[in-house]
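This is the structure, below, for whatever I ask next.
One protein chain omitted, others in place.
And then chain A:
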Amino acid sequence: MPSQPEPRPLVARLGQRLAERSLSDASRTVTLAAMAGGTILGGRAGDLAGRSVLIATATQLAAAMALVELDGLARRILLAPPDLAAEHRAAVIEDAGIDAVATDDPDAWRALGVGTVLVPDVPPVPAPRPDRPPVATEWLMLTSGTTGRPKIVAHTLDALTGAIGGDAPSAAAAPVWATFYDIRRYGGLQILLRALIAGGSLVLSAPGEDLAEHIARLVRCGVTHISGTPSHWRKALMSSAIGAFRPGYVRLSGEIADQAVLDGLRQTFPDASIGHAYASTEAGVGFAVDDGLEGFPAHYVGRPGPVEMKVVDGVLHIRSRRAALGYVGDGASALMDADGFVDTGDMVEQRGDRFHFVGRRGGIINVGGLKVHPEEVEAAINRHPLVRMSRVKARKSPITGSIVVADVVLTRPADPSEVAGLKAEILAGCRETLPGHKIPALIAIVPAIEVAPSGKLVRNVA
């Protein structure tokens, strides 16, 4: 057997110019130099060597510092998302075999029978790194599923950073990244790792911060690269502050990027590179598309390479070195099939030389036996120039079981006298591309549509 190369912990991959690069949130800035040469764990990182550590902190900044400190030391680190419900804590500890919690709220965890290490919410204190041979720490994340016992997915740092690649720091100025995601979710963690190991800085989101203030802060911090879900971006495009923001690179992931949101971003950021990426916590980063068009080139499917894709019964399957190791916990289901492919549950449809995402397998609405993906109807509605975002859902019908209805947010307040005409126009637009059973039976103009903490539209799957 070939010998395993020695693991390179995150702290050894931070690259150059650490004193000039930083992580910041709404109130603090910490340089990478301070992170690499200090402790946020009160100097107790050595006590956590070989342990399975859950990181549960109020702030993303503290979580990021704990990650850098513990990778290569701990056997496992589990990043608790900010909305992990109290009733799921015991199950997560059991499934992940957690034996220590690094937290700024020890009282919340002590009752669960695990040791805690206090994470003081202060800048790191200079301290030498424990002198131990580095281990290949497992990175555990929770999937963004909405209800029930959270599913835990195990990754390696190599798999998580597999899409970041070559990354010789470019001659251009170091990128200043930002993301609307929380870094404790897959989409946000990708951006944290990109900033850390590819020569950049990162401006974190802050809970409860008003969107206009957040965008103004991104402008002040000189953000050059930014990512979010299409729902994040639709909201951002409605903000009065967006006009002052001039990022060079805009990235979408986590939901279907339809043509309307891509076009909206292109109009708002005429000089930016705009890309949409396909990734999931389980399958890892699949690919990025940067031609400004929705969907992806059909030749991506079936081609050899580090990420292989196939379509089975309309569902995208991915085999990739960036995929997770598997689910963790007793009775966890298999994450891959016998050939190593991950069933993404994302349904695609080929139109000409392009595949288009049409929706989630679990989200199909059944209208009298005919299937409708909410996302394909939303994409049609969103083409209307006055529509900023929409949510399509099922409504019970005594005749067809379900019918399709839609909530729509407009780009500007509508006069009551124009609402009927607008609805008729939206429906006429849908009729151009959709068969009758996919056309909303009712449209409601609403002031806002709820976006979950994951950055995705809240869908109540019946």
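We take it that a residue touches a chain if its C-beta (ideal position, glycine included) is under 8 Å from a C-beta of that chain, and two chains touch if they have at least 3 such contacts; residues count from 1.
Here is the rule we go by: contacts and distances are computed from a predicted model.
Chemist: One chain of this complex is not shown here; going by its UniProt record, which of these names is it: "Isoquinoline 1-oxidoreductase alpha subunit", "Imidazole glycerol phosphate synthase subunit HisH", "Acyl carrier protein" or "O-antigen export system permease protein RfbD"?
Modeler: In UniProt, the chain excluded from the picture bears the name "Acyl carrier protein".
Chemist: Which residue from A:334, A:419 or A:442 sits in contact with the chain not drawn here?
Modeler: Missing-chain contact among the listed residues: A:442.
Chemist: One chain is left out of this view; which of A:208, A:304, A:398 or A:447 touches it in the full complex?
Modeler: A:398
Chemist: List every residue of chain A that touches the chain not included in the displayed model.
Modeler: 367-368, 395-400, 403, 405, 427, 431, 436-437, 439, 441-442
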